[in-house]
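A single protein chain has been removed from this complex, and every other one stays in its place.
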Amino acid sequence: MSMGDQLPAIIVLAPMFGAILVGLLGNRDHRICFPIVITSLLVSLCATIAAAQEVFTTGAIDYFVGGWEEPIGIGIHLRIDSLNALILVLISVVVVLVSFFSIRRAGDQHSEKTPQFYILYLLLCVGLLGISITGDAFNLFVLVEVSSLTSYGLVAMGSSKRGTHAALNYLLMGTVGASFYLLGVGYLYLTTGTLNMQDIHTILQTNETIRDSNAVIIAFLFILVGIWIKMAFFPLHGWLPNAYSYCPSTSACILAPLMTKVSVYVMIRVMIGVFGVEWVFVHFGWSHLVVWMAVIAILAGSMLALAQREIKKMLCYLIVAEVGYMVGGAWLSDPNHWGLTGALYHILADAMMTLCLFLAAGVFAKRLGAVEIKDLEGLFKKMPLTSVAFVIAALSMIGVPPTAGFFSKFYLIRGGIEGGHWEYVAALLISSLVNAVLFFRIFEIAFFGSKPAEGHGDHHEDVETPSPETPSPEIVPQEAPWSALFPLLASAAIIILLGLFSGPIAELIRESLETLPSIVVPQAD
Amino acid sequence: MAEFFQTTIHDYFNYWVYVILMMIGLWAVIAKNNLIKKLIGLSIFQTAIILFYVSIGVKDGASIPILHHHDPAAHAVSHEESHHKEGHKGDDSAAHKEPGDDKGDNAEAHAVNPDLIANPLPHVLMLTAIVVGVATLGVALALSQRIFKEFGTLEESELLEQLKGGNVDG
Amino acid sequence: MITKVLATFAVVITGALLLYGVSDFPAFGDPHSPANAGVEGGAPSISNYYITKSYEDTKVPNLVTSVLADYRGYDTMFETVVIFAAGMAIFAILRVFSDEDDIEPNETHSEGNTFTDGDHSRIIVGTTVRLVVPVIQLFALYVVAHGHHSPGGGFQGGVILGASFIIIALAMDLDAALARFSEKSYFRLASVGILIYAGFGVLCQVLGSDFLDYGILQKIFLTDGPEMARSHSMLGVEVGVAFTVTGIMFAIYANLSSRGTLKSAL
Partner (left out) sequence: MIFAFDIVILIFLIVAAVIALNVKDLLSSSMIYGIYGFLICLLWAEMGAVDVAFTEAAVGAGVSTVLFIATVYNTRRRSSD
């Protein structure tokens, strides 16, 4: 039994043993928490990289927990294939970066609860990694509950009054969403008799009576609605803006980039792995309606972001728009799957962009006390390095070529054109334009000072009497501490690397979609 | 009449009731003003889904999923006699060839007959769902206590007024 | 008012969709429905496999316990993680350390540590609880240990054990229960519970088989075949689950009933 094929278990177990150790040893001395956390996450990171390497060289890794293999559905079946290998690497990279950002948090308020914070943090990593690996429909529900419960705890952990109310709303909607998913799996189990994703897939392909039965259509509908609620897809996004903007900044930095993206991956896994592409686009057939819902999500998200004054609220509505990109991309049903490639690539790109932006917003709130956009006075001078990372992430959001955001939009637009969804392509372009307006408005305030009319350039500052909002230049808050700077610059660098290597990465993703039958959906209009 | 009773009432009554219970729970989660009532609605919503899962695994005339005597052969024999009295259906389904136990049927003279034992899988899944439901309920009650400590009320209407009106700290 | 109309509208649609799905269901109680007897296209029915083969594999008469702890043990491990995470989340949300002003400070109970502490109205409750609690705890251990043969197991036994401490807190006051089961000890007990469960899994890996594959543990339990090893390790895993559930159930009650102060309580 070489270590090689124990990888799926190691990936999930490393953070879990970290959480247990923090549980046992953490209360005695809080300084021991971070070393345990960082070692367990690094072990998991190496395991995911090794697994990804093995997947792209030899092929999918199948792992049967408990050694139950012969009849397929008996035990729980974990599977790493080219669809989720990159997602696993993404999760462990983001998790390691944010754990650096969380060092600073340990010092300040609520320091008695540091062990509990790290336990919830590690168990959230266990839930997210487990969701990406599992090949069993009910096991996915249990892991969704693990990650949801830990995220409710993380959101409500701060001292903000609005945060508690937002956490309760998040809990109510999240639980209803997870229960809808459970209901969908129940309908599927009742008609197919098994819980293993691959087994359901084979049954749905071979057995006509089941494939056309209403119960399977209703099962898919409820699984989809449940996942959409977890993903904050536009009409069901009510919980996200308050939950992520009023929670402690460390929690926002870990939840914003990952929770919604992993739910998008789950939707794609259910569409491809469980129901099968041709069942979804031919039998279920509502793909045009879903693309139109995605268009509405993109436009509404962008417009609402434009209307916001607080930075974090604005970023939250951008997340809602980005979710619209991915859902639309996945449902484009274009013949050679550029939409799906774009959606999967966008999961990687968008997670990094959101991470960088939320880290920057967290640092602004901590160092400058800047909650509103207009508070970002003279940012470039005060915090040059943070601003560099913020600008890179913003350019990537807009879709400027060297960054990852440009290439993901490029693939999505190409999928939209080939799939004949011109409304989707238009929505993408409009949203990029709105992002441009959004971020240049911030650049202007950050670079030129609060009121452009008041004469731009800070060299005038000492001449005029410093107006009340512009703090006098000598109290210039210095750069963010290294524990915040390292993840910021690292994520900005990854955004550019993802952009430069987008060709080979897209090729890796397309290789996983090769086996899908390319179906041309009869154009409804 | 018995025909009507058999087809509509017997076959689908359980599923009708689980849908009604679920809708009562969902309606309460959305429409009730008091947070505790919302949580009671959420619990009813979750127990209704558990009722649906358990009614998947029910078999007419089947016993609980515990094999009584240690020796399965002895067990299956006593099982068939005990069922003769109770339901005539049990008898002919016992003779019916089951895919599960046709292998080596004669070697294990009386392999356990799956039709006479309830399906254990939904029960396992629902143990998990009940425990997850209570965990979520605990966290939700902790949140509502903290909301009461900070806002002084548990009524959704008053909470929204306070959030919109006063400049509650961000 | 608008939310009530919106709610009714959403509920009616969801209910109609669900009932539309129900129309295709096999009859209730039908032993040959796909879930109970499998579908011709797919693999042989897994539940029939559990019923016919699980006694040979694991020597555990209670099919639910064998499927819960062995075949789908990975699910149950994450269920224990869910409970542990809920305990930690409630601690993080509600627990306060500084005794800032409490809302509606309840009249503090007299400091008596005896079950009745002289207050006549509590004599009946106090004496019965004093007699009943050891029996409850014994029954809880029986339920955990006897999970293989009768309904019960880690979760039920753990909850009953936790409930025995809750009864002490209700009959006397929270300080008496915390004196017997302090905060540090119930969080440590919960962590040890998960350590036992995951430890069994990793032990199987170390001995050379897959995660949670108990058959390999026959090298340790020195049983003649893997089946008995599976049965013993299932009992070990159930004990781990019972530890975690006991600790966390009492933690949830202690935090909720005392608004996180762990002082004046229900």
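Lettered A, B and C in written order, each chain numbered from 1.
In the analysis below, contacts are C-beta pairs under 8 Å (C-beta built on N, C-alpha and C of every residue); 3 or more make two chains touch, one makes a residue touch a chain.
Note that the coordinates shown come from a computational prediction; the quantities given were computed from them, not determined experimentally.
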| item | value |
| --- | --- |
| Partner chains on view for the chain not depicted | B, C |
| Hidden-chain contact residue, picked from the options C:A7, C:I166 or C:L217 | C:I166 |
| Absent chain, residues of subunit C that touch it | 29, 62, 64-65, 68, 151-153, 155-156, 159-160, 162-163, 166, 170, 249, 252-253, 256-257, 259, 266 |
| Residues of subunit B in contact with the chain not shown | 9-10, 13-14, 17, 20-21, 24-25, 28, 32-34, 36-37, 39-41, 43-44, 47, 50-51, 54-55, 57-66, 118, 122-123, 126-127, 130-131, 133-134, 137-138, 141, 144-145, 148, 153-155, 157 |
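The rule is short, and it goes like this: only the chains that are shown with their structure count from here on.
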| item | value |
| --- | --- |
| Chain pair with more C-beta contacts, A-C versus A-B | A-C |
| Approximate Å spacing (C-alpha centroids) for the pair subunit B, subunit C | 17 |
| Centre-of-Cα separation between subunit C and subunit A, whole angstrom | 31 |
| For subunit A, residues that touch 2 or more chains besides their own | 138, 142, 145, 149, 152-153, 156, 164, 167, 183, 189-190, 195 |
| Junction residues of subunit C - those touching two or more other chains | 18, 22, 25, 33, 35-38, 44-47, 49-50, 72, 75, 79, 82, 85-86, 89-90, 93 |
| Contacting residues of subunit C [partner subunit B, same complex] | 3-4, 6-8, 10-12, 14-15, 18-19, 22, 25, 27-33, 35-38, 44-52, 55, 61-64, 67-68, 72, 75-76, 79, 82-83, 85-87, 89-90, 93-94, 103, 149-151, 155, 245, 252, 255-256, 259-260 |
| Touching residues (chain side subunit B, partner subunit C) in the complex | 10-16, 19-20, 22-23, 26-27, 30-31, 55-60, 62, 64-68, 70, 72, 93, 98-101, 111-112, 114-115, 117, 119-125, 127-128, 131-132, 135-136, 138-139, 141-143, 145-146, 148-149, 152 |
| Interfacial residue positions of subunit B with respect to subunit A in the complex | 22, 26, 29, 35, 38, 42, 45-46, 49, 52-53, 56, 121-122, 125, 128-129, 132, 135-136, 139-140, 143-144, 146-147, 150-151, 159, 163, 168-170 |
